[in-house]
Each structure stands twice: as C-alpha cells, then as structure tokens.
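Remarks on the structure that follows.
Heads up, one of the protein chains got dropped from this complex, but the rest are sitting where they should.
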Amino acid sequence: MAYVLHPTGNKGGGDPSHAVIQLKPDGTYVLLIGAMDLGQGAPTILRQVAADALGVPIEKILVSNYDNLLPLSVSTSGSRVTLIDPHAVVNAAEDLKRQIREWFAQQHEANPEDVEIEGETVYVRGDRERTVMTMEQVAMGAAWGGGYEPASLIGRGAWQPGKYHAHDPETGEMPNVGAISFGAALAEVEVDTETGTVDVLRFAQVWEVGKAINPLLVRQQINGGYCIGAGFALTESCYPYFPSVEYAPEKMGDYFMPTFEDYPQQMIFGIEEVPHPNGVQGAKGFSEGSASGPPPAIASAIHDAIGVWITEFPITPEVILRALEAKQAGVES
Amino acid sequence: MTQYVGQAMPRYGGIGQVTGTTKYVDDIVLPGMLYAKCLRSPVHKGIVRKLDLSAAEAVPGVVGTLTAADIPGQNLYGFSGDQPVLNNEHLRYKGEPIAAVVAVDEDTCMEALEKVKLEIEEQEPVFDMLEAIKPGAPIVRPGTTHNLLEFFPGVTTRILKLGDVEQGFAEADYVFEDRFVHNVQDHAPIEPHVSVAYWDAADQLVIHTVSQMPYFHLRYLQPIFNLPLSRIRYVGGVIGGAFGAKNDIHADHIAGLAALKFRKPVKYRWTKREDLSYSTKRGAWVFEYKTGIKKDGRITARHIKQWHDTGAYGALSVYAVEKCGMFAAGAYHIPNILVESQIIFTNKPIASSMRGFGVINGQTCVEVHMNKIAEAIGMDPWELRFINAWRDGDQGVTRYTVQGAGGLEAMKKLAELTGVQLPDHLMAMSSRRR
Partner (left out) sequence: MREVLYYAPTELTEATAILADHRDKAAVLAGGTDLLPKLNYYEVKPHALLYIGRLGLSSIHNGSSALTIGATTTTADLATHHLVQQYAPALAQAARLSGSVAIQNAATIGGNIANASPAADLVVALLALDASVRLLSHSGQRDVHLADFFLGPHLTILQPDELITQIHVPLSPGKTEFLKLGRRKGQTLAVVSVAVRLQLDGDLCHDARIVLGSMAPTPLRCRTAEHLLRGQKITTDLIHQAATQAIAESSPITDQRATAWYRKKAGEALVQRALLQALDKKEVRP
C-alpha cells in the first residue's frame, strides 16, 4: 500500500486567481476566468460553483477562458485551480449581486439591503408585488437604460491562499500552504518471473479532496493519474540504459506509456471528503497526486510477489530479471 | 442551497472534443500563413563556429530566417531566466534551437534546413548528474566553474529543516537508510507544442497558445518581443493535454518572432519526435532517505538528501525540487526533519515541471521506504502509517501547519473498499486528534 499527499496551490501561496461575471442584457451570464482547461475540466467545475453562487440554472452561464483579455489566473498547475478559482468566482458572484441590489434599490428608491435576489427573481422585501422583476428585465434595464438608469453589471472577484513568503534562507521556513490532499493506494500485481513482466491486476486509489465539486471529474483524474504513475513505475524512460544516452526513444512506439489494455482488470476508486477551511464548500485540489500513489504501491506489491525491493524506477522487466538473478546468486552464495 | 457543486456533471465543452468539432491551435489556418522550423543542435555540447544560412534562404519558398540577431528584446527566457530563445554560441543539449527557417510550408522549411552550413566544435558532454559534480567534470554552463545550481550566490544546497535530526536519531531505537533512483519521464501529451502568431488590425501581436500559464508566459514573452502587454493578445484555453509540459514556452516565442519579422501569420509546431526528444521532461532524481524510529513505530527523525538533474537549463527545477523537499518526508508527524537539495546541470534536455511537480518523486520514495521499515520492524504497514499520519495542527518541515487533514480517513476508506480488515484501535483513530 501507499499513503501519499499532494499540496494544493503553488508553493508558498501568493498565488491569485481573478474572475469576472458579466450579466448579459438577456439575463444570461458570462464567467470570464483565466484558468486554462488541459482536459481536467476547470470550466466545468467553475461553472458549477458560479451557478450555485448566483443561484441560477447552470445553462444560463457561459464560461470563457480563452485569452488575456480575461482576468489573470496564475496558472493551471500545482493542482491549484480547484482551491483558488472557486473563491474568485464566488467573490465575483457576490460582487455582481451587490451591484444588482444597488441598481435595483436605485430604481425603486429602496435600500440595497432590502433588495432580495432569489435566483432569477429580484424584488424589494416587503414590497414584492410592486417591485418584482425577472433577472432578464433587470439585465435589460441596466444594459439598455431607456426608462431606467444604465449600469455596467459586472462582478469582479480575486483570491489567493495567503501572502507569499519566500523560503527562509537558513531553515527553509515557508509556513504558507493552501491545502493538502491525501491519497491512499493499494496494488495487486502478478510478476512473470521468466520474462520479468509485471501485470497490475487490481488497483485501488482513494483521495480525500475536501469536497468533490464534480465526483465524475475526480474519478477521471484518479484514472488518468494512474496512467502517469504506472508509466513512471514500470515502463516510461527517456534513457532506457542510462547513463548511456543511446537508444533514447524518438517515437511513441518506443516510449512505453500504458495503454488501456495495460490498465488493471479492476480499478477501484474512492472519494473521501474532509472539508478544508480554505476551500469553497471545503474543496481542495488533488489531481497531480493521483500519479503519486501508483509507483510506491506497485513497487511494494512487486516486493510482496518476488521478495525483492527495487528502488530504481522504472521497474522494467529487465530490472526484475536482474534483481531475481542477484537474489538467486545471493541465496546460492 | 447547493445544487450543482457535488454533482457528477459531464465536461463543459466535452461534446466538441469527442465529436471533433473543437478547434485546437493546430486547426488554425490563416490566409497567407507561413511555417517555421528550428535548426537544432546536432550535438550534446559544442560551440557554434560557423552558421551560414544563405543557401537555406535561397531555397524557393523560403521567406527568411531567424537568428538571435532578429530578437528585438532579450534572448533569454524561462522560469530561471537562463534559456536563450535561439542559441548560436555555446550549445548545451542535443536539439537546442540555433536558428529558424520560415517558409511557405514545412516541406520547404525542411529542405532549407538541410542546406544550412553549420560548423560546430564539439565538446565532451556530461549526462550523469553524479558524474557532473565530481571534480574535473565537463562544465555545462560556460563561464562557471561547477555544475551546481546556486539557490543564492554561493549557496548550492537548499536546506529545509525542522527540529534537530541528530537528536532525533539519538532518540531512535532503529535507523534505516535507502537510496532511490528515478529516471526521466516525458509528458507526451497527444498535442505536441504548437503556436500561431500574427499581427491584427489593431497592431497587436496575437498569439494562439497552448500555454498552461498564460500570464506567467506573457512575462517571459514580453521582454523577448519588447512589446507592452497591451500589444500582445495571448489567446489560449484549448489544449490537447499538457501534464506540465506546457508550463514552459516551447513554440510561442518562435512563432511570435517570425510574425514580428515577416508581418505575416506564422505557425510553428513541433513534430512528435521533436517533442519526445527535445522538449522539457520530468528530470532524473536521486534520493537518500534516513529514518530514525522507536520500537513502538513512532518516527523520531528523517533526513533526506536529493540530487536533481535539471539538464541544460534551470527552468522550473528550483520550484520542483523545493516543492519536493517540502513534502518528501511524507504526510507524517515527524519532529525532526532535514532535507538537503542540490540541482545539477547536465547536457540533457531541460528538466522542468511535470504532473506531480517533484512531489510524486518524494512520495514514491517515502512510501517504499515506509513499507521497508514496516517489514524490518515487523509492524503492519497500515499500523505504521496510522500511528504517524498527520493530524490537524501537525507541522511540516517548513513549519506549515496541517489543517483539514484527511489521511487516516482516506486510508480507512481504502481498507473498506478493498476488504482489508483494520483492527478496532486503528479504525478509532481520527485526523482530528492524535
């Protein structure tokens, strides 16, 4: 087995994301955010967060994350987006709602605090019948003016997990960590002692992610992380006979990433949730960590199978055969 | 109130990706678009003695070439600020870009590259980081006297420490040591590095990028192009896989420079072979672990030494190594920790970020190390972890405080899902208290 961690957010904090939510003249929303989608689904989860924060149907929200006309997000790296960007989105949604309340109060000569936003319905508390408007009417009124005062209803939000402090030059002290996620993994392998081939029969991986904003994407991350971790553990090497740099793979056919056929017959996924104080609804990122469980779990399962600890990665069939020969020689001598 | 958070919703935009309608950067074709290809170093280490591009420029269809002299701003970029965009002096790794050819199509670029007259004084390279730190080893960076990265002037070892490891080892009943070697891994995303650049009607340089960190990369590109941020429009967001590879600029600088010089749209894309051979990697790593432990399984001290091979340039290795060091002792309550890290230059392609960003390397070591220790002291590996696992309020090596810990909960869930029966005294444990 293996028990691993993964830190969320870039090292030392000071790692902001910004978000903007525009209310369009027809009552739909555009979420502008700098988070890049590498396939992991940043726009998917941020749209979920925005829909909850605005209390509107998710179909009303378009996410745009296409260029630097959009607000800054430091990066899609360091498993940071799930911890940080939701805060920016929630802050932008709150800012937008504040602006809507102010505009609405102005139109109805009321106090902004008395303006109630119930999803797509806006009214002045205690005077609902007279004042009630749909969000579409609000959006149209603010955008086109006419009989209303015009207003740019654009919410803005930013957040970072604490200020950045560099490492202390003497002790390395760096007290700020956004959040840490935890994983646990268990591998069952079969080792062919004549060819050195390792077959991972079953693999289980659980991640404690604070709050799974989208459990489907969490599961897919665990699944994808397995591939990188198993490749690191067993097959992938840019220098198969290092320190010789000859035979460096040039083609995908010579660089052995696991294929679907190499996946275990059984993959067991688990999600655990211990809400994190720094996360929106407790959510924290973990995705890179899903590659960390497989190498130690597989290496330890190989030891369990053949009685040899191998501490050099990747554990190729040749490494296994040579380790078995050394073990044999050791037993004989 | 929560309606959407927590739901297993399908990917936003996923339909386009699975039906092939999503437009990736390489799908962009613009009228009059030119193509660029780089002349790459054929040697692992050497000095460029002659670079004559005239025959390449004479090939029909070639619009021109790019060399260091065409760069309006600085010929350096990267997280460590030490990578030349185009290097026509001291070559540090095989595949390092020397110059670029810009032509009407890639076939013509390739034909032109074959005509470049390049003379290089080849030098002895060094590939093994542990050889590179021995006296007399070939020097990777010209003008220096050793191959160690300096964290600060004169400081080649980064120290992270908590408590006093020597005292911790003195308190231990047993001490265990292990050594780990990790080879080089490539990200190998399906989409190789690609960029399309052009001037738009507003006299902005528009770059279609596959960057994972556009704002960071703008900070590198701006001084190369010598343009204000307001005049660069960096369009990204659709990426065919990255896994950390696209935390480094591989194509935008070349496409942008070509668009600047020739005032036409330019596409620059790497082949899969270039990508596998010459792009950034997860670098090689060597670790030594030493752990002191009591008979009852409590860890008293952990001393870790790590040596990281950054290849020819620094890139994000400092970050990866420090991040690795911050978590390499594992998610365990250990009162005394010392992590000593060195980063070594070699004549290999550049090591930089890759999914896991150093952390995976440390976690791999510590967990194999823990299983070996469990075997050696005759303790169940689950129990060893439950005893030592972080609880809320525990401190890591750089004095960060653990909040919202969930390691025990993750392990209990794993046991439940895999049919592992854990004894009651372990099941009773919680990350909320020790």
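Each chain gets a letter, A and B, in the order it is written, and its residues are counted from 1.
Quick note on the criterion: a residue touches a chain if its C-beta (ideal position, glycine included) is under 8 Å from a C-beta of that chain, and two chains touch if they have at least 3 such contacts.
Predicted model, so just to flag it, every value in this text is computed and none were measured.
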Of the candidates B:89, B:107 or B:380, the residue in contact with the absent chain is B:107
Among A:109, A:129 or A:194, residue touching the chain not depicted | A:194
In the full complex, which residues of chain B touch the absent chain?
-> 61, 104-105, 107-108, 110, 271, 273
Hey, which chain A residues sit against the chain that's not shown?
-> 194-197, 235, 240-241, 247-249, 251, 253-262, 316-318, 321
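Here is the rule we go by: only the chains that are shown with their structure count from here on.
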Round to the nearest whole Å and give the separation of the Cα centres of chain A and chain B.
-> 18
Listed in rising order, the residues of chain B that touch chain A in the complex are 1-14, 44, 127-128, 131, 152, 155, 158-162, 178-186, 188, 211-216, 218, 229, 232-244, 246-247, 272-273, 276-277, 281-282, 284, 319, 322-323, 325-327, 330-331, 339, 348-349, 353, 355-357, 359-360, 363-368, 370-372, 381-382, 385, 389, 396-407, 409-411, 413-414, 417-418, 420, 431
In their shared complex, chain B is touched by residues of chain A numbered 1-7, 11, 34, 36-39, 41, 43-44, 47-49, 51-52, 55, 58, 63, 65-69, 72-78, 167, 169-177, 179-186, 204-208, 210-217, 225, 228-229, 231-233, 236-239, 242-243, 245, 248-252, 255, 257, 268, 270, 272-284, 288-289, 291-293, 295-297, 299-300, 303, 309, 311-314
